[in-house]
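A single protein chain has been omitted from the complex, and every remaining protein chain is retained in its original position.
When the chains are written out, they are named A, B and C in that same order, and each has its own residue count from 1.
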Amino acid sequence: MLKQIEGSNAVAQAVALCRPEVISAYPITPQTHIVEDLSALVRQGKLGNCQFLNVESEFAAMSSVIGASAAGARAYTATASQGILFMAEAVYNAAGMNLPIVMTVGNRAIGAPINIWNDHSDSMAMANSGWLQLHAETNQEAVDLHIIAFKLAETISMPVMVCMDGFILTHAYERVDIPTQQQVDSFLPPFAPMQMLDPDDPVTMGAMVGPEAFMEVRYLMHQKHLQALDLLPRLVDEFETLFGRRSGEMVAPYRLEGAKTVVVAMGSVNGTIKDVVDDMRGEGAAIGAVKVGAFRPFPLSGLRYALSAAKRVVVIEKDLAPGLGGVFASNVRMALRGLPTPVYTVIAGLGGRTITKAALKETFARAMADEIEDPAFLGLKREIVEAELARMHEKPRSGPMAENILRQMGLVGYRL
Amino acid sequence: MKKPFAITLDVSTSLANHTGSWRTSRPVYVHRLPPCNDACPAGENIQGWLNKAEEGDYEAAWRILVRDNPMPAVHGRVCYHPCESACNRARLDAAVSIHAVERFLGDEALKRGWMVPPGADTGKKVLIIGAGPSGLSAAWHLRLMGHAVDVIEAGAKAGGMLRYGIPRYRLPREVLDGEIARIAAMGVNFTFNHKVEDLGALMAEKGHDAAFVAIGAHLARRTNIPARDAGRILDAVSLLHAVEDGAPPPLMGRKVVVYGGGNTALDAARTARRLGAQDAVIVYRRTREQMPAHEEEMREAEEEGVRVNWLRTIKEVDEGEILIEKMRLNDDGWPEPTGEYEKIAGDMVVLALGQQTESDFLARLDGVEFDRNGVVKVDASMMTGHPGVFAGGDMVPSERTVTVATGHGKAAARNIGAYVQGRTWRHPERPELARFELLNTWYYDDAPATVQPELDLARRQATFEEVVKGLDESNALFEARRCLSCGNCFECDNCYGVCPDNAVKKLGPGKGYVFDYDFCKGCGLCAEECPCGAIAMVPEEG
Amino acid sequence: MFQIRIHGRGGQGVVTAAEILSIAGFMEGQHAQAFPSFGSERMGAPVMAFCRLDEREIRLREPVMAPDALIIQDTTLLHQVDLFQGLDRRHGYLIINTTKRYDELGIGEYVNSFLPHHICTVAASEWARKFIGRPVPNIALLGAFCALTRRVKLESLQEAVLEKFPGRIGEMNQKAAAAAYDAIRLN
Partner (left out) sequence: MTQRVKFYQTGTWTVGNRLLDAEKRTVQATTERRNALTSGHRACQGCGEALGARYAVDAALAAANGKVIAVNATGCLEVFSTPYPESSWQLPWLHSLFGNAPAVAAGVAAALKAKGRTGVRVIAQGGDGGTVDIGFGTLSGMFDRNDDVLYICYDNEAYMNTGVQRSSRTPAGARTATTPAVGPHPGNPPGQGKNPALIAVAHEIPYVATASVSDLHDLEDKVKKAMSISGARYIHIHVPCPLGWGARSCDTIKLARLAVQSGLFPLWEAQDGEITKVTPIRRPVPVSEYLKLQKRFRHVLKDEAMVAAIQDIAERNIRRFGLLGQGEE
């Protein structure tokens, strides 16, 4: 049913349709509305016997869904930013134990400086935890990805993160088609755990594994990701036949025909990119775009195929590996290894910095002329960083750089 | 369940890991010798029968008891119970009142008429001379072995000193008779009022394979005291015998002075009180500490009004008064005369200066040797110099108590039993003593000794009713359960419980436990926490 | 595509206004997108929210840089924040919650270049006080927006208001919206 609703609210409804049995919640912006809405649904008895745990930290949130999943329940939680770092140890643990947990990440920057706005530093920090990571472009996709995520997770018994851009999606009102319960039920069967804690068939879960077998355990986790690479597209097709929509594609090309320059990005920024591509195509530029919908497993071959005709690739990413540049971009390069195609990294939208059509257009233009630095920083306030660098050079001052910058800007009022 | 590799495991798979290989020393179950058993002259398995009594299985307890001593009811009354002096529990609160439980079991047996069948007939015949505790004990054990037994007794009844030396207020005769009857019922032939003159001839005639001589020591030792009227002096043995025969001398209202410091002296004095003597005074040449009489009896005597003149000797017996000399202890602790005299009132003197044995008839057997005052020499097997003739009880060198005598009877029986089969008896090796230090006494509940009820004094002084009463069933049970079971497992499950490796297997009630050396790491917790010291740690062979 | 930017202060329902407007648009079958100026602003702090209306799917995620319509809920912001940024004076719409005249607000000259039927002041807080009992001007201003721009029908707005605020609050807001709507339609 079509609704004009907030992203968080839509996701909460989608999760509810998946009939979760245990939900753990700890508040952190911008994920909070999702669990708030779920707690209401549980209280209203709309989720049957579902247990809602108000835990004392993200660490406990992940830990409790680990326990719930190990005990055979369909378990869900949501977090963001500092929260995912606080639960990091348990995030790795859940993957190590092959527990099919689904978690929403309302992507947000990581401090210091503390910042509540969107970028991808948080989920990127967990890139190698063993979790599968799906990225939503729209709230419709966010809704659909959660339904797909539970099935994906439970089929190969691995945990899945559904990443959606904080505020940009979580707080955006837009048109979303909320599936019916019957649709979801026909797609997602009840959870049949691969292993579970049961007095009638006891097992020991979470053994200590030494050098004699640890490599094998890790190798098998790698294999699970490779399985997911085959499984996910099938689920996407299955989903399309049942729901009439195509959601969750790992590699989604846009106007690649004859594109010499291809922009690659994850998440909500793809919408803006498509508008820019349309504009530039209108002006005769040979540009196209590829949306990457899964960061883990990373669709190496799918992406390589999509980019095979490109003369150059521009990666827009909301993350920075200081001293290296792009994390996502490095993965894209991995997909193109052996090919001469230049891959330009554009670091954009860190800490919620606005990504405007204009800025993108200007950047793509420079890239097409191969006149772009790598990495490039979209909308970076040059004068400020240069002033700060100069200041640090003449008399290094201790204390957080951010404050020094603010002091310089003498910020008053609000500017776009 | 399709489990993930390595991170998820099947349960109890660690049983494949035999941690026993870590062990450097191993626990083993042992039986150590309880101090009570060690101290018992009759060689009773006290811990053994207490263990049954703890469970309330009194008959089983009694049956273990009479394997070593046929007269528990008697011993529960007259034994001076060295077992209790040795009892480890004395170091906790008070010794287990073993004699009281023994007496309870003995009385139960008499009440319920428990019997023991004799052993299968061996065709061997043994002659026993003297039906005192030694002889009776020997007879019992020989019958258990299945040998035929003839007992010849000079007196009119069996019992010896039990009957003629121990007053009935300490040993009621129905008890004595009851236990003797049970021995007789084993198929022992008694001949009474027969004094053996020629043992050799007698054995040859009746075809005995061996003889055990246990005629005791009934001859009162006399001392020369000047007296106007010798009638005023008699000896304790005769006094007690006369009382037993129902013809006591008239003592009503008289002042009796008993000379001596042994148990017999006390018996004489207490008997005199009961015969109506208005006063019973003991004169003893040493101090209370040096007195050989048993402390308890001394206490009872004093309660009954018997007084004692310590460090005195009798010099002269006169009409109504007696001259006594004060003594003093010299540096070696020996009494010596001081030359100071005093007079005390006294109508009659009873001498209780010990007894001698009348063993002259043995002298006719070649090989038999004696030492001073007619005590017969025996070897380790209790055999006299004459092959096949054994001797025991008061007539051989040893402490003269009923229990020692009873022990002699058992020992003699074992040696005789072996002898008639052409073998020699070897006493089994004595296990390590279960010292107090080997116990973990934390585990024993606190429980002071039960006190046996006593007859109130008035009646005590007037009658020959038994002074010390027995325990009732619940008290006997209580008392039995105070036993620490030193050195012997009583199945408290501690070893089974405290093993961090589940390396102790419990076999069920009465069956005890075994160690599973596949998993025992040798930590020693079981041995350390065993209350009774029944587990030892022994080093593994390196 | 028609883009709206709403300025106000925390607590004045700025974000809610954008959301309700998007719902109203959705009810007319339009594609609509509403989102706040993602901030952690508290009560009283300057905030803004955005709304886009279009016949086609809206993929653009940037804030509204060049609004077709600007709604100002609180004139005290006029000289603190660069409110008019990106607003096209020749075609754009301007709706201000005030009882004052433009020159009283010190923007007399600025508003001269607007088309007369593209600009209005509304006593939204007064309507709100009258019908709701609290000076929350957001819905009344939307009523004026409908009247002025005709981008969304008043009926759709009323429906959206009721969806967001079922019951009495909704009805009172509907009254305020209608009053403001009529006030604009009439002059």
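One rule holds in what follows: a contact is a pair of C-beta atoms (placed from the backbone, for glycine too) under 8 Å apart; a residue touches a chain by one contact, two chains touch by 3 or more.
Quick caveat, the model's predicted, so the values are computed rather than measured.
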item: Left-out chain, listing which of the shown chains it touches; value: A, B
item: Residue, one of B:28, B:380 or B:451, that touches the chain absent here; value: B:451
item: Touching residues (missing chain, whole complex) on chain A; value: 21-22, 24, 49-51, 53-57, 59-61, 63-73, 75, 89-90, 93, 97, 197-199, 202-210, 212-213
item: Positions on chain B where the hidden chain makes contact; value: 6-7, 9-19, 22, 54-55, 442-445, 447, 450-451, 453, 474-475, 477-478, 481-483, 485, 490-494, 496-503, 506, 508-509, 516, 518-519, 521-525, 527-529, 531, 537
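Please note the rule applied: only the chains that are shown with their structure count from here on.
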item: Per-chain CA centroid nearest to the all-protein CA mean; value: A
item: Pair of chains with maximal C-beta contact number; value: A-C
item: Inter-centroid spacing, chain C versus chain B (mean Cα positions, whole Å); value: 115
item: Geometric centre distance via CA averages, chain C-chain A, whole Å; value: 34
item: Rounded Å distance between chain A and chain B, as computed from the means of their C-alpha atoms; value: 93
item: Set of chain B residues in contact with two or more other chains; value: none
item: Interface hub residues of chain A, defined as touching at least two other chains; value: none
item: For the chain B and chain A complex, residues of the former touching the latter; value: 1-11
item: Contact footprint of chain B on chain A as seen in their complex; value: 96-98, 157, 194-196, 201-207, 209, 213-214, 216-217, 220
item: Chain A - residues contacting chain C, complex; value: 2, 4, 6, 29-30, 116-118, 138, 166-168, 171-175, 268-272, 274-275, 352, 354-358, 413-416
